[in-house]
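Moving on to chain A:
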Amino acid sequence: MTYHKLLASTAAVAFLAFGAPSFAQTVVTMNTVQIFGTIDPAKISDYTDYMAAVNLYDGLISVDSSGNLIPELAESWVVSPDAKEVTFKIREDAKFTDGSPVEASDVIYSIERLLRINQGPANLFADVLTPGSVTAVDAKTVKFTLAKTFAPFLTTVPAIFILNADAVKPNEGADDAQTWLATNVAGAGAYSLKSWDRGAEMTITRNPDYYKGFLEGPIDTVHWIITSDEATVKSLAASGELTMTSQFQSPETYKALVDMGRFKMVSQDTGTAFYLKLNTKVAPTDDIHIRRALALATDYDTIRQVIFPGGVLSTPLPKAFAAYHNGDIPEPKFDMEGAKAEIAQSKYAGAPIPITLGYVAGTGFEEEISLLMQSNLEQLGFVVTQAADPWNRITEIAGKVETTPAVNQIFFGPTYPSPDSMFFTQYHSKAAGTWASMEWVNDPDVDAMIDAARATGDTAEQAKIYKELQAKLDDMKPDVYLLTQTVQHAMDNCLTGFNAVPMQSFDYDFTRYQWTCK
Partner candidate 1 sequence: MTETTPDLMLSNAYQNWYRFSRNPTAMIGLVIVVLCVTAAILAPYITPFPDHVGAVTNFRARHLPPSAVNWFGTDNVGRDIFTRVIFGLRISLLLAVVVLGIAIPTGTILGMAAGYFGGWTEIIIMRITDVALAIPPLVMALAVAAVLSPDLLHSMLAIASLWWTWHTRMIYSITRQLRTQEFIEAAETLGASKFHILFREILPNCVSAIAVKTSLDCGFVILVGAALSFLGLGIQPPTPDLGTMVAQGASFLPDFWWESVLPGCAILFLALGFNLLGDGLRDLFDVEDVR
Partner candidate 2 sequence: MSALLSVRDLSVDFTTYGQTHQVLHGVSLDVPAHAQIALVGESGSGKTVTMKAIMGLLRQPPAHIRSGQIFYDGRDLLTLADNERLALRGTAMSMVFQDPMSSLNPVFTIADQMGTILKYADRRLGRSRSARDRMARVHEVLAQVRMRDPERISASYPIMLSGGMRQRVLIAMALLSEPALLIADEPGTALDVTTQAQILRLLKDLVTQRGLALLMITHNLGVVRETSSYVYVMNKGRVVEQAETATLFANPQSDYTKSLIAAVPRLTGGTRYGTVTP
């Protein structure tokens, strides 16, 4: 060590000792409305889980804001002509946070563990990957051999986060290290877990030695505060503690924050759709006329312009998937007379129609939408029951047809950048019984179309199938298309780098953010 370096490190120690690093540290404090369920890469499932995981772990590849796959641990990849073999070449300099190199064996270990535990993203690979599907060509090359053609396979690879096998194995215990990885991180991510009070906060800090390096003005610490309470968000912002909001604040809160002068609004269209999912297997939404009536009795303009900002959604697939979107299907219209006519044709005509509107308890805009629906539906002779349930309760009642309410407000965004993500998870009978498939479509034709699209590597063919599928689903009307989400954040003027990514919450990968103030 040269004298010069020694001096520098002494200075660093001095900083730590005096506990005055504030001027040197860039801290981003962000609120998030749901708790972090898990940080185990084999278990992460929802939007919030991924928010932590993309920062703590790296995958072989990642996704950019246009939905393109970009290198991460893998510097390149080759797909075989029949799309059944994919070979990744791992970066020479790729290393885990403990300094050890990332190798093919780590990838194999991560995937086999994921398949064994069979939770979280494992469902993406059901029937596609089996134990032994992934093999090491050499220490830095890994080959995936698919059990069958699965067109969107490559787009699902970013969901696989690579574990440091050497670090995990000693802690495997009897449960495949599920206990250990519930609170420990062993990956190659740009950030390390510093503290985590489940349900209250999580703090991660930057690994200065991250193999990919950082942009100018990197974010040193990210601090998530879990609160959906608008008053708390505002007072955090007012006291200077908050750097960026979640994307679920009310318009009033955004306005209040912008009025403070320190914040700017960042809005972007996304591939996330917001639906009223209609349970097609219970009364009264088992009747196509009632479902059509609901679509006609929805005041889209008020919802999109006043309650929750968003763009037009005219099919189950948002326009963000431009190549696959069926533009022939007309935009839904608010038409109470038309709704009346549809009800008259239904088997429930002539008597008061009981109907249950479900939404996530505590979300202001969902309650407003629910009230708006109720006031319109009551004019049409419905007898409305509101059912506000906490999110975990919704995931539970979605498990059975009988407990799923007739109408449910659900956001669904692509979990990987492929239309398959939108269709399979929501409409395929194999994915039935989750919050994403509260329609209970269970239609063999729909299943067949989704499977057909998966089985072909030809994009044009896929587009054709998906457009047909949209037309078919629009005929069945299992959903009311409320809007495509315009994601909004109030962000500190100094913070840049948010670009919506059509995959989970990959847009919160903080290596993509910069602090532009000195």
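With respect to how the candidates were assembled, all candidates are chains of the complex that A comes from, given by their letters.
Methods note: contacts are C-beta pairs under 8 Å (C-beta built on N, C-alpha and C of every residue); 3 or more make two chains touch, one makes a residue touch a chain; residues count from 1.
Since this is a predicted model, take the numbers as computed values, not measurements.
Enquirer: Of 1 or 2, which one touches chain A within the complex?
Expert: 1
Enquirer: Where on chain A does candidate 1 make contact in their complex?
Expert: Touching candidate 1 from chain A are residues 229-231, 234, 250, 252-253, 255-256, 302, 306-307, 361-362, 364, 367-368, 370-372, 374-375, 378, 384-388.
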